[in-house]
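Omission of a single protein chain aside, the complex is shown with its protein chains in their original locations.
On to subunit A.
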Amino acid sequence: MPGYVRSGNSQPAWLFPFIVITVFVLSVLPLARLAMAGIAAFASGGVIDVFADPALWQATYYTLVTSVLGTIVSLLIGCLFAFLLTLTDIPAKGVLSFFFVLPMMIPPQVTALAWVQMSGPSSPLLKALAIAPPLGAPQPLYSVGGIALLYGVQHAPLVYLALRAGLMTLPRDGVEAARLSGASSLRVFRDIILPLSLPGIIAGAAISFVSCTGNFGIPAILGIPASIFTLPTLIFTKFSAFTSRTFGDVAVLSAIIALISVAGLMIQDRALRGRDYRVIGLSGASAAFELGPWRFLAAPLLWAILFFMLAAPFFALVAGALVPAYGVPLTFKTMSLHAFEEILFRQAVTRTAFINSLSLAGGAALGLLLLTVLAAYELTRRRDTVSRIVASLIEIPYSLPGIVVAVAFILVFAAPIPVLNVSLYGTIWIILIAYFSSFFAVSLKPVVSAFHQLDPALEEAARLSGAGFFRRLFDIVVPLIAPAAGASVILVFLIACNELTISALLWSAGTQTLGVAIYNLDDSGSSDLASALSVLIVLMVIAMMLLLELLAKRLPKGVVPWRS
């Protein structure tokens, strides 16, 4: 009875305006300010200098090339895992899935650092095995190919998750009917499964492409030493050589990244339009194919890929943290815990970074939860045009690269806030607000899906018995959505803890985040310390993912990304 429920006459009058104002501050205001700065740069003619700068076109070119190649790599790996883990009877699916999603949760600069440690003449690991390339051999990862490869590894889980969501709803009877008519497995795959999984593949490709264009950690570590600048790293370097024109320049550069992202999403939209993928029948095509003897090939292949994606770089990272000095081969005799000691007990910046990242992540996760419970309640109850617009406004900052969000918030808060006369720029609060903006959508999704599963009758009954809004919220709604809320908190916490791109532009004295600390340590030549800190962070990520795994049984389907 949606019509009956919709009236919402006993809901507080402030609720919807409150949400609209919040979304205005978090999405509309910063993006409008960014657009204005861009337009102002156009109007003042300064934009001609920006566009005449060959560095801009070079960076745009590198951004596009690395992103397209990276998307292809992530499609190859992501599709392979999605098809094998969803459709076949390959053993140890849960474990494979857990490990395969792991790279997505690891900060990109840690991924980059680990791979650098793993390859090239530098690798302590290869040196220990005495198979390191000769002196002066170029580090192969400092190249367009290297950046694209790591984009692929980092974003393959996104393709995997998008495609798997589609594969889960494949009609089982279609496959069975084809089988009964004598179609071979290959035929079934080509004629039934592949066409129906196209939307998932396209969606995965689009998400991967957009994430590639906005990635900062990987091109910062792999690109800058080889003078390969993508748009996000170019913005970062522009800030590193601040002039009076910097704000205008980066506004224009951000606008270009935003345009590329939007173009990527529009191509996806275009590709999906005009096709009808509706299917009838029972879904849940678990193990449609029996691998038979092929499993002896498929399972080792997946484990080997995981080994190269995760285990080898991780051990390289550990080795990099244990060597006493650069270029010393790692042996039991040379091994030293100096880097861990320095990071844990001497460097004030580690403690500051841990406190900052954990409080920012905790503040963002819990603060957003309060917002999302109210927003999800209102958005699922109202279902009118205005609330649809509000819902899509919440999505926009999340789909834009972090560097664009950071620039937008710098523009809004660079000058002291009028009336209050408080400066947020250079404080931790500007990072927190930018996190709120960027991760609102992440926090909202699990809560909204829980609200959709909620029977409105329960709340109606309470309302008829005279329970007020907060009473209903706390006694009925919140307990029912609690598991999803928990998942929302952990997801935002995980993502915010590992964030680099936003804080790389917004940090200041005492407000370094973990991402910034790792980047700066590596940049100052202390890559042993950077590796040691990275090792600690990877362990922390795994611990939080395990926590989510333990919660998983009590959650609505689809909230924990790697579970079926």
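Just so it is clear, contacts are C-beta pairs under 8 Å (C-beta built on N, C-alpha and C of every residue); 3 or more make two chains touch, one makes a residue touch a chain; residues count from 1.
By definition in this document, contacts and distances are computed from a predicted model.
In the listed set "Paired small multidrug resistance pump", "Flagellar hook-associated protein 1", "Permease" or "ABC transporter substrate-binding protein", the entry agreeing with the UniProt name of the missing subunit chain is "ABC transporter substrate-binding protein". Contact with the omitted chain, checked across A:347, A:380, A:399 or A:501, is made by A:347.
The omitted chain makes contact with just one of the residues A:194, A:266, A:370 or A:461: A:370.
Within the complete assembly, A:226 is the residue of A:72, A:183 or A:226 that touches the hidden chain.
Taking the whole complex into account, subunit A touches the unshown chain at residues 54-55, 58, 120-122, 132, 134-139, 224-227, 229, 237, 239-244, 246, 324-328, 334, 342, 346-349, 352, 355-356, 358-360, 362-363, 366-367, 369-370, 414-416, 423, 425-428, 432, 474-475, 478-479, 482, 485, 508-510, 512, 520-521, 523-527, 529.
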